[in-house]
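Everything on this sheet refers to the single structure shown next.
For this depiction, one protein chain was excluded, whereas all remaining protein chains were kept in their positions.
Every chain is named by a letter (A and B) in the order it is written, and numbering of its residues begins at 1.
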Amino acid sequence: MSGAAIFAVWAGAVALVAMALAVTRPNVVHALIWVVAGLLSLASGFFALGAGFAGAVQILIYAGAIIAVFVFVVMTIDSGPAAMAAERARLATGWKGPLALVLLVLAPAVLGLAGAGGAGGAPQPVPARDLGVLLFGPWAVAVELASAMLIAALLGARHLARREGGE
Amino acid sequence: MTSGFLIAALVLATGLFLVGLFGLLIRRGVLFQIVSLEVMLTGPALAFVAAGAHHGDPGGQGMFVFVLVLAASEVALGLALYLRLSRHADTTDSDTVRELRQ
Partner (left out) sequence: MTPYLALLLVPMPAMGAFLLLGLGPAQFERRAIQTIALLGAVAPAVVMLPLGAYCLTGTCDGVQPIFDLTVGDAVVALALMLDPLSAIVGVTVTLIGACVIGYSIDYMAKADVADLRRYFALMNLFLASMLCMVLAGDSIVFFLGWELMGLCSFFLIAYHVTSPRAIAAGRKAFVITRVADAFLLAGLLLLFIEAGNVRLDVLIPAGIATEEVRRGLIAFLLLGGALGKSAQLPFHTWLPSAMAGPTPVSALLHSATMVAAGAYLLARFAPIMESVPLAMAVTAVMGAATALFGAASAVFQKDIKRLLAYSSISQIGFMLLALGLGQPEVAIAHFVVHAIFKSLLFLAAGDITQIARGTTDISAMRGALWSRPLAYLAFVAGAASLAGIPLITAGWFSKEAILSAAWLAGPFGVVLWGVALASAVLTATYAFRPVFTGLTRIGRPKASLGGLFTNLPILFLAAGTFAVAPLVEPIMNFLGAEMPHGPKAVELVGAAAPFIGLGLAAALTFVPTLSMRVARARRMRSGIRIDSIYQVIFVQPFVGLVRWLNGEKGGIADPVGTLPILGAERLAAAVIRPFAHDPVDRGWAGFSAGMVRAWGAGRRMQSGRVRDYVLALGLGLAAFLLIAWGTTWR
């Protein structure tokens, strides 16, 4: 494996650890910070793989916009020590089953993938221009549909989150 | 590993996805569950990009863009629902909050 590939794998591993930590924090904000960490490491991995646009977009939009929105909302809630204690209590119990399930899913995936082999070669960088051609060419309709979905999500969120009259 | 980075990337992608799944299973708070969903989404994202890099196909990154769109919509709606829920219900425990009607 080429150096870039090794780095990409390393970055992915880091992201994995960060995510694992993210889901197990009793404090929401801590969880979110760990998610950001994971996203950033993934982005670096993308860069190593030659997917520059993907990495950039990951930082800008995923970590920058989506998680930011998350943080805004979190700011409106009350996350005092009582809430954190409650979360901790909840976390302590009931993790064995899900862990077993996860491992149950992981095992065949990994084994299957491991047995596949033959996926040699160095990562090939994909210039952004090729992506642009793709998105505005053959996938243009899909892009339009995606934008329609965004509009629907916008309106839905606006509607669901509105305050009732007189509140 | 002579098999190249793709396998490793896919394994990592599976791992990310499963971490998210794990989080979804063990967390009861709705907000945490939304966070776990985000984590889950990074799995396929990594998979797509790695595959695209392996084949030199921009389609991988294109799919990543769509995954991103999906994540954005889902976060928006999820948080809106959470806000609604937190206003009307006493708790935000997803186990006890069963009906959205309240």
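Here is the rule we use: a residue touches a chain if its C-beta (ideal position, glycine included) is under 8 Å from a C-beta of that chain, and two chains touch if they have at least 3 such contacts.
The structure displayed is predicted, hence computed values, not measured ones.
> With touch as defined up top, name the shown chains that contact the chain not shown.
Computed over the complete complex, the missing chain touches A, B.
> Sort through A:L101, A:A122 or A:A142 and give me the one touching the missing partner chain.
Residue touching the chain left out of view: A:L101.
> Going by the contact rule already stated, which one of A:I61, A:I77 or A:A109 would touch the omitted chain in the full complex?
Residue touching the absent chain, from the options given: A:A109.
> May I ask which residue of B:L10, B:L24, B:A51 or B:L83 touches the chain that does not appear here?
The single option touching the absent chain is B:L24.
> Going by the touch rule given at the top, which residues of chain B touch the chain that is not shown?
Residues of chain B in contact with the hidden chain: 21, 24-28, 30, 33, 94-95, 97-99.
> State which residues belonging to chain A touch the missing partner chain.
Counting only chain A, the missing chain is touched by 98, 101-102, 104-105, 108-109, 111-112, 115-116.
Please note the rule applied: only the chains that are shown with their structure count from here on.
> Given the complex with chain B, which residues does chain A contribute to the contact?
Those in contact with chain B are residues 1, 5-6, 8-9, 12-13, 15-16, 19-20, 22-24, 28, 31-32, 35, 38-39, 42, 45-46, 49-51, 53-54, 57-58, 61-62, 65-67, 69-70, 73-74, 76-77, 87, 90-91, 94-95, 97-99, 101-102, 105-106, 109-110, 113-114, 116-126, 130-131, 133-135, 139, 142, 146-147, 149-150, 152-154, 156-161, 163, 167.
> If you look only at chain B, which of its residues touch chain A in the complex?
1-16, 18-23, 25-29, 31-32, 34-36, 38-39, 42, 45-46, 49-50, 52-62, 64-66, 68-77, 79-84, 86-87
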